[in-house]
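Missing here is one protein chain; the remaining ones are kept as they sit in the complex.
Right after this comes chain A.
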Amino acid sequence: MIHILHRFFFPFLQTHSLQDLRQQAPVAAKVFVQRDYTSGTICQFQTKFPAALETRIDKQQFEDTIRKLNSLYAEAEKLGGRSYLEGCLACLTAYTIFLCMETHYEKVLKKIANYIQDQNDKIYAPRGLLLIDPIERGLRVVEITVFEDRSTGPGR
């Protein structure tokens, strides 16, 4: 309710909500964080800070987000007792359990989606940025949409 009142009385928000960003603000640019293949084929993203984000977000915060994402993907693809157990059980049932059971990888992907949503709400949306979940881009890139900054002063 307060949110709606805010939108009515203050058309130029200094703090943007995720909903507003997606619906109203025009896109200024799109930044793509590419994959980092130095560890092999596992899903890792480069932590190099893109030049286009220099004015918008702190370098350390960006690196923390990417590092956390990398660790979550590493957890999804980790070879350990749990994944071997899942694999052996699947093999014995002729892989039919994949039809009814959610795999460990899928569970971690849900965790990643929640983390990205959380990061967007707390850190990126207030700065006019939006992280796109890499799974929506085929795990090729982390896409960051940079919205035009309508705020009159520095963002809170």
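Here is the rule we use: a residue touches a chain if its C-beta (ideal position, glycine included) is under 8 Å from a C-beta of that chain, and two chains touch if they have at least 3 such contacts; residues count from 1.
Throughout what follows, contacts and distances are computed from a predicted model.
Novice: What does the UniProt entry say the missing chain is called, choosing from "Gamma-secretase subunit PEN-2", "Response regulatory domain-containing protein", "Histidine-containing phosphotransfer protein" or "Palmitoyltransferase"?
Specialist: Hidden chain identified via UniProt as "Palmitoyltransferase".
Novice: From the listed residues A:Lys48, A:Lys111 or A:Arg140, report the one that touches the chain absent from this view.
Specialist: From the options A:Lys48, A:Lys111 or A:Arg140, the contact with the absent chain belongs to A:Arg140.
Novice: What residues on chain A make contact with the chain left out of this view?
Specialist: 30, 32, 35, 37-41, 76-79, 83-84, 86-88, 90-91, 94-96, 98, 103-106, 109, 135-141, 143
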